[in-house]
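One protein chain is absent from this view; the other protein chains keep their places.
Residue numbering begins at 1 within each chain, and the chains themselves are lettered A and B in the order written.
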Amino acid sequence: MTELHKPRPTGRFGRAWDSDIAYSFRQSPVAVVAAVVSLILILGAVFAPLIAPYDPFNPASLNLMDGFTPPMEPNAFTGNVYWLGTDNQGRDVFSTILYGARISLFVGFAAVLFAMTLGITLGLIAGYRGGWVDSLLMRVADVQLTFPSILLALLIFGVARGFIPPAYREAMAIWVLIVAIGLSEWVQYARVVRGATMVEKNKEYVQAARVIGAHPVKILLRHILPNVMGPVLVIATIGLALAIIAEATLSFLGVGVPPTQPSLGTLIRIGQQYLFSGEWWILLFPSITLLALALSVNLLGDWLRDALNPRLR
Amino acid sequence: MLAFILRRVLQSVIVMLTVALVAFSLFRFVGDPIVSMLGQEATLAERAALRDALGLNDPFVVQFFSFVTRAISGDFGISYRLQQPVMELILSRLPATLELALVSGIAAFIFGVGFGVYTALRRGGWLSSSIMTVSLIGVSLPTFLIGVLLIWVFAVELQWLPSFGRGEVVDLDGWWRTGFLTESGRMSLILPAITLGLYQMTLIMRLVRAEMLEVLRADYIKFARARGLSNRAVNFGHALKNTLVPVITITGLQLGSIIAFSIITETVFQWPGVGALFINSVRFVDVPVMAAYLMLIALVFVVINLIVDLLYYLVDPRLRLDRSAAGH
Partner (left out) sequence: MSAPIEKPSEKTPLLSVRDLIVEFPTRRGTLRALDRVSFDIAEGEVLGMVGESGAGKSLTGAAIIGLLEPPGRIAGGEIWLRGQRIDNLPREKMRRIRGRRIGMVFQDPLTSLNPLYTVAQQLIETIRTHMDVSDAEARKRAVALLDRVGIPAAARRIDDYPHHFSGGMRQRVVIALALCAEPELVLADEPTTALDVSVQAQIIDVLKEICAERGASVMLITHDMGVIAETADRVAVLYAGRVAEIGPVRDVIQAAEHPYTAGLMGSIPTLTQTAARLTQIPGSMPRLNAIPRGCAFNPRCPKVFDRCRTDRPELIDRDNGRHVSCWLYDSATQKVAHD
């Protein structure tokens, strides 16, 4: 009866494979599919210049005659065939999607990185300093949490846009966007790190570090980061999905990335204009890509949260 | 109790002042308001006169103070783009936004709580698993995409419902134009309301489910079962009531975000509301409108927050009596 237990494997890979996380991953078909889909999309975006059959940003390679070619059908004038058709300017939809996903993912990852850095830093400061610094930061965090992050990104973006001289608006749009989305999502990292810092800061090793003259914050960072890795990873994964959606939304509304660098949101905005005239593919394929990307990253985050917090299952 | 309310009101005022400061800075430092108002051709004397009249030569604090007092009386100046008083613009578009938000908010709450309770109680059943999966798609689907896809299916392909605008509206008492009273007004409301409500519904549903599962694990639920209370009494009498306390808070806050998210929905459906107005003002850097909208949204959030806090106070007996007594 007690001999039912399998022996634990040895070796680094064996142990990783046998770990609870890996087990729960293998047991969850949703997580596996989501991981595969995200990986395909990310690789597609990263290697877009190698994979894409056309360069949609090179005006020389465009032929306006090729415009509005339906998917898998030869164009009436040129006879060219495109997998997913072409848009109004004759750009290959498949290629624009690859390049669009590249921009969406770049903004998403950069925004998450920015939010994470900012959140961890502020969380550490709030937790370590305590007092009014802590109250102020957490008050701001509380207020900010009552706003939906997409809206906040939109407001920050709008305000920041106002402050930038018109000549630079286009060029800086993508960076402003990253900062705006990042600023809208730092709170949760800060909360997690702040909590961990408050627990750790009174422990002996921190006091000891102070005695020998080492900077306690450095030590704290080294001890706290491993502790908060799990929650931070969950927040970052879900944050990535949020950032991608936020970027797409802003670009769809016409206030995000400039039209010269179309992201998935921009492509959907363009596609929407041709919905009534029957050119559905210009809208549908970017939409499916965005949905697949957001959904698979979200599913991964959801699974990760459950796997790291078994109590919630 | 009184101290609690006073403290919350004070916090709200501080938040409003902070937002006002941002709005004012926008006003003051973005572009040159004189050029924006008079155009490039105005003479130097004209400009100096206006500068003086607007008080732009006064110290910063004085200017900020007058901005705030004017804002309180509803004066946000003239839109650069539309050359109309900002307050007039906003008020004429507010009913459209509020009607949309109201319908989708109520629908989101009813379906959200219903599905949330169902999926928490029937954990593992095929129906609740499917609801959960669909809800995750709902969370991942960007609002604008839901709108665009709904238009495609129901307006373009099936041609059942209109794809843009409010339909025919009826003027009530001078300034409130409602779409509820006409057939086309109600039909026009359906797609935008679904678009706006779907995301909120999934959020409420997931929240209710998580909260309910947490409550169902609580000792007092176990004790209630150990006393032989019926499933019905335990699930709906005990668990649901305890679930709803935090849910009310967050759902109340959702109401604010519904109004905020209407920016997206209104743009997709060309709904003549405040959100669409704001997006256009961002696109054209129409600062007075941006500033006014910023303060309007902040006001909505602050007021809702305040109401929610008071509601919370009324629902939860633990907060009602001892808080002030305990000097909390």
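By our rule, a contact is a pair of C-beta atoms (placed from the backbone, for glycine too) under 8 Å apart; a residue touches a chain by one contact, two chains touch by 3 or more.
If you're wondering where the values come from, they're calculated on a predicted model, not measured in any experiment.
Peer 1: Among B:3, B:153, B:218 or B:307, which one touches the chain that has been omitted from the display?
Peer 2: Missing-chain contact among the listed residues: B:218.
Peer 1: Looking beyond the chains shown, say which of B:12, B:200 or B:242 touches the absent one.
Peer 2: With B:12, B:200 or B:242 as choices, the missing chain is touched by B:242.
Peer 1: Considering the complete complex, identify which of B:190, B:229, B:250 or B:310 is in touch with the unshown chain.
Peer 2: Reading the full complex, the residue touching the unseen chain is B:229.
Peer 1: Spell out the interface residues on chain B facing the chain that's missing from view.
Peer 2: Within chain B, the residues touching the omitted chain are 218-220, 222-231, 233, 237-238, 241-242, 245, 315-318, 321-322.
Everything below uses one rule, namely that only the chains that are shown with their structure count from here on.
Peer 1: Rounded to a whole Å, what is the gap between the Cα centroids of chain A and chain B?
Peer 2: The computed centroid separation for chain A versus chain B comes out at 25 Å.
Peer 1: Spell out the part of chain A that touches chain B in their complex, as residue ranges.
Peer 2: For chain A paired with chain B, touching residues are 143, 146-148, 150-151, 154-155, 157-159, 161-163, 166, 241, 245, 248-249, 252-255, 265, 268, 272, 275-276, 280, 283, 287, 290-291, 294-295, 298-299, 302, 312.
Peer 1: Please give the residue numbers of chain B that touch chain A in the complex, ascending.
Peer 2: 15, 22, 26, 29-30, 136-137, 139-145, 148-149, 151-152, 156, 210, 213, 253, 256-257, 260-261, 263-264, 267, 278-279, 282-283, 285, 287, 290, 294, 297, 301, 305
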